[in-house]
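A protein chain is absent from this complex, but the other protein chains hold their places.
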Amino acid sequence: MGRFLARRLLHLGPVLLGVSVIVFLVLHLAPGDPAEVMLGANANKEDLERLRVQLGLDQPLYVQYLTWIGHVARGDLGRSLWMKRPVLGEVLERFKATLLLTGTALFLSTVGGIALGIASATRANSLLDRLSAVASLFGASMPTFWLGIVLMVVFSLWLGWLPASGMYAPYGGGGLRDLLAHLILPAVTLAAASVTIIARLTRATMLETLGQDYVRTARAKGLGDRPVVWRHALKNALIPIVTVVGVQAGYLLGGAVLTETVFAWPGVGTLVVQGILARDVPLVQGGVLVIALSFVLVNLAVDTLYAWLDPRIKFQ
Amino acid sequence: MKIGRLVGLALLLPLALALGAPVDAQPVGTLVVGLVAEPVNLDPAQVTDFNSNRVGRRIVEPLITFAEESTRIEPNLAESWTISPDGLQYTFKLRKGVKFHDGTPFNAAAVKFSIERQISAEHPANKIGKYPFANYFFGNVKSVEAMDDSTVRFILKEPRASFLVVMAAAAASMVSPTAMMKAGVDFASAPVGTGPFRYAAWTRGQHVTLEKFSDYWKGAPKIDRVIYRPIVEDQARLTELLTGTLDLIVGVPADFVAQLEGNAKVNLLKQVGAHVWYLGINNSKKPFDDKRVRQALNYAVNKEAIVRDVLKGTGAVSRGPVLPGTWGAEPNLKAYPYDPAQAKKLLAEAGFPNGFSTTMWVPESGSGMQSPVAMAIVMQSNLRAVGVNVTLQTMEWGAYIAKLRTKEQELFALSWAAGSEDPDMVMYPLFHSTQWTPNGPNRAMYKNEKFDALLTEARHVTDQAKRAALYREAQKILVEDAPWVFVDHEIQIAATSKRVQGFKLHPSFDLRTETVILR
Partner (left out) sequence: MRSHLLALHRNRLAATALVAIALAVVAALAAPWLPLSDPDTVDTANRLKPPGTPGHPLGTDEFGRDLVSRLVWGARVSLLAGVGTAAAAMVMGVSLGLLAGYYGAWVETLIMRLTDILMAFPFILLAIAIVAGLGPGLRNAMIAIAIVGFPIYARLVRGVVLTVREREFVEAARALGSPDRLILARHVVPHLLSPVVVAFSLDVGAKILTTAGLSFLGLGTQPPTADWGSMLATGRQFVILSPHVVLLPGFAIFVTVLALNLVGDAVRDILDPRTRTA
């Protein structure tokens, strides 16, 4: 296990390097460079050329990349082209907000999804099963922004229970309750799509394991329903569930952008999108690297969980 | 089912906790403004968007300013000025006793610093900033000389009658040299100027806070601080205004305007901006090199329907590039009313009785673009009705402006916010043949020698009446040539809570929160 972990951590480097090369190439191959976006539609040629030189965009691509990677090796992610601020601090600050939001959403969707999935599986084709299927599919076919706006209108505008946007009230706020109040709507919005996937998958794999020989044997030996479900079936059904929770964690991390935008949540997703639209290479690099790093770590955790859940799994 | 209950409880707990949290009422003296996006930085010489300038211009100010609700120029940090007879020297007398927020005095050296940092590569502050307007605004400046502590002289390379308007632009704002050299690159995030508010704090993604500058030379603002919150989603901004957690929002979507008009909790403000939204036509490409084809497009597009049904009154139909009612505008311009029959007739005369096919480029969004895709869909439908089959190509803004440099455009949607009513700020860059893209923003590739001559001449005379006559003549030529489909002038919409008094929108799209009084 220790060797497995060490080896996987060693893979971190190449993965992140791969990500950074692709981000770099994409941003440079995409039409529109930072100078153009900065100057807008009204720029004249001299200002454009001048700014390109100032930003170092006149250098060959590989020189630009090597300069950047050289700085990264020394722990310097550079400064945002637009905001002029150090990228590292900016990204980490925003990442905290994203982590809070996705962490809460992941918790809600995992707990809710597994509970719903088990309930459906143990009463397959019952009214509860059908209802939960319809409700969760409804979640899957509604886009995030739509759900977000509806929740906002209902709970903020009409009922006045919860704040509509932001992370803290700009004045007089700052406490835990203030934070929680601001967190609820975006977290529920973000969790809605994942809860569906987790619930449906839990139901399916639970049904499969419940039908397997050893579970039937356990049943035949006279074990009650509940121990069968909890002790035998669930543990074996967990592998795909854990996989999908891991995948969802990744999607939530990178995909919180829409939710962050709707609720003006100061996360890293909106920062990266702003950066992409502005072709702000250092900013996007920094943001994507942090997202990628956390994502790879989540996957590592998932793989480690596999081994724990099913000792027969061997990793080379 | 114990587990189920526990799960339920765990899910409900945060809700119960948070529901108890009270929504705070605004403290007296704090104005909270909802912006459509986060400012890029707060140094107006280093940004190009309205949004950043709306905040930055509270901190720094130029020598000349615009009057209330108009873009007529007025003295500001300069008390007066004289122009040499050849139009090459502008000498400004500066206001005495003005201090920057850091306590250092505002003087001729500061003026020299503020402009030279942008145009001279050797200037010590040139490396610690990026100045997008260096050539566009100040490329014509040969030198800036401090004559004495309160007199400064600009020497131009060529006469340009609109130079005073240039000196009223946000990019010509005055910054504290001491503060900038001390802060270096970070200056843009927290600039120091002479304005009514001083920088207080900026929590990225959440809010920028400015505090009143008690020693402001015009007298301190009546409010203590302004908090700007970036909220991209329209519905969120609106909800916050209606629930009382925002005092002022800009960028109210057209479809919400009617809804707000009847709302007792808010005041709605409207103001036509110095702006024009147009469908550009590539005049040098077939079949658009034929004037009749371009005129046909003008007759085919139902501008009234766009303004009424898509923009819901947040735009005024435009006949030409200059804002109607301003000193340079020609009042009797040829109109192109919605007339599909006339359009078909002109197309037939030009040899296209069955129309033709073309493509229209449209950005998804963009500063001053209003509702580009919706407007384009209506135009596409209008043009199809006269036989012109238009394929729409929508693009993300960054890709769009890069694509516009390729010169492959046929039809393209764009807008221009000159920030001033001076016709030179619109007509010269967009239609003078020296400004053909990629040298400048004349993307219609329009060229008319008579028109060019009128515009050049208007730059050389300083008398406003004479300039007006030249521009009016030029506008007649332009509209007859129909290089664009002129669509509308944006009417800005802001909504405020009832406790906001004394606030007025400005045609330059500035947001002058220093005039606000909170009840």
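Going in written order, the chains are labelled A and B, and every chain counts its residues from 1.
As a convention for this text, contacts are C-beta pairs under 8 Å (C-beta built on N, C-alpha and C of every residue); 3 or more make two chains touch, one makes a residue touch a chain.
Note that this is a predicted model, so its numbers are computed, not measured.
Considering A:Leu57, A:Ala97, A:Leu201 or A:Leu234, the position touching the chain not shown turns out to be A:Leu201 (whole complex). Here the missing chain is touched by one residue of A:Leu29, A:Ala73 or A:Leu127, and it is A:Leu29. Only one residue in the set A:Gly18, A:Gly56, A:Gly70 or A:Gly160 touches the chain that does not appear here, and it is A:Gly18.
The residue touching the chain not shown here, chosen from A:Met142, A:Leu179 or A:Ala218, is A:Met142.
Take chain A: the residues that touch the chain left off the picture are 11, 14-15, 18-19, 22-23, 25-27, 29-31, 124-125, 133-134, 137-138, 140-143, 145-146, 149-150, 153, 193, 196-197, 200-201, 203-205, 207-208, 210-212, 236, 239-240, 242-244, 246-247, 250-251, 254-255, 257, 269, 272-273, 276, 284, 288, 291-292, 295-296, 299, 302, 306, 310, 312-314, 316.
Where chain B meets the missing chain, the touching residues are 234-235, 253, 255-256, 259, 305-306, 308-310, 364, 373-374, 376-378, 380-382, 391-396, 399.
Here is the rule we use: only the chains that are shown with their structure count from here on.
Between the CA-based centres of chain A and chain B the separation comes to 36 Å, rounded to the whole angstrom.
Within the complex formed with chain A, the residues of chain B that make contact are 3-4, 7, 10-11, 14-15, 17-21, 23-24, 26-27, 30, 32, 37-38, 40-41, 48-49, 130, 132-136, 139, 185-186, 188-189, 203-207, 209, 227, 229-233, 235-237, 239-240, 242-243, 245, 366-367, 396-405, 414, 416, 429, 435, 438-441.
Residues of chain A that touch chain B in their complex: 30-33, 36-48, 50-51, 54-55, 79, 81-85, 90, 93-94, 97, 104, 108, 111-112, 115, 119, 145, 149, 152-153, 156-157, 160-173, 177-178, 180-181, 183-184, 261-267, 270-271, 274, 277-279.
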